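All protein chains of the complex are present and in place, except for one that has been dropped.
For chain A:
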Amino acid sequence: MHEDTEQDRIAISLESVVKKYGDHTVINDVSLSVREGEVIAIIGPSGAGKSTLLRCINLLEVPDRGRITVEGNHVDAGTQISHKDLVRLRRNVGMVFQSFNLFPHMTVLRNISLPQERVLGRSRQEADARSMKLLERVGLADKAQQYPSRCSGGQQQRIAIARALALDPRVMLFDEPTSALDPEVGLEVLAVMRELAAEGMTMVVVTHEMQFARDVSDRVVVMAEGAILEEGDPADVFTAPAMDRTRKFLRAVLER
């Protein structure tokens, strides 16, 4: 892994990424690049490999082939990836999961402060101050001393977003962030994401929220069977998809 100064306008690049589970190929030779400040929505039927692709970006899944570059830091599949490389790459990437994954044995404040202390070496006061600022921003400052179990799903997801943002990532990954939530509750999470997008955060969002994909994203990527079917401006993809498979998928989700 080395710093790459020529590509500083590209935040994320995936080159010919292949991921297999045994004989089953989940990601089949996918390339994708994301510019700084761009918001990408990845849509497609379940089993298309959307989440796996997203998880390859921060190496929660280690690809079998290809190269991942995030903010100039490369990792090549097939080579020995050192812990240092992993940490350096992940330093720039925040991730939000479908199931929130807050730490249930810590208060909301500790959830956000502890990673800052451990990963960035911030002092307790510094970390707490930053945590409170982020909690205010997502509208949950009053929950600081509560345990996550006392918060609704939508609140937990907003806390999870705050926890990721506290580490000052340059890129945010969202893995179906509203899929575990009631539609109404999902809206408060989407509102936070819209705000983040408006502030220029680079975002890759795997989602079934077509409205969000259409309104907020700069580019929609349609995946099926481990490959990218098509990608483009949301207006084009939603109104005039190039592929039959995309049309079939969109009809299925939009006409529900």
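Details
Everything below uses one rule, namely that contacts are C-beta pairs under 8 Å (C-beta built on N, C-alpha and C of every residue); 3 or more make two chains touch, one makes a residue touch a chain; residues count from 1.
Just so it is clear, contacts and distances are computed from a predicted model.
Missing chain, UniProt protein name: "Amino acid ABC transporter permease", from among "EF-P lysine aminoacylase GenX", "carbamoyl-phosphate synthase (ammonia)", "NADH-quinone oxidoreductase subunit D" or "Amino acid ABC transporter permease".
Among A:M95, A:V138, A:V222 or A:V237, only A:M95 touches the chain that is left out of the view. Across A:K19, A:H74 or A:R163, the residue that sits in touch with the chain not pictured is A:R163. Contact with the omitted chain, checked across A:N58, A:Q157, A:T207 or A:T246, is made by A:N58. Of the residues in chain A, those that touch the hidden partner chain are 58, 60, 83, 87, 90-91, 93-95, 97, 99-105, 114-115, 118-119, 147, 149, 160, 163-164, 167.
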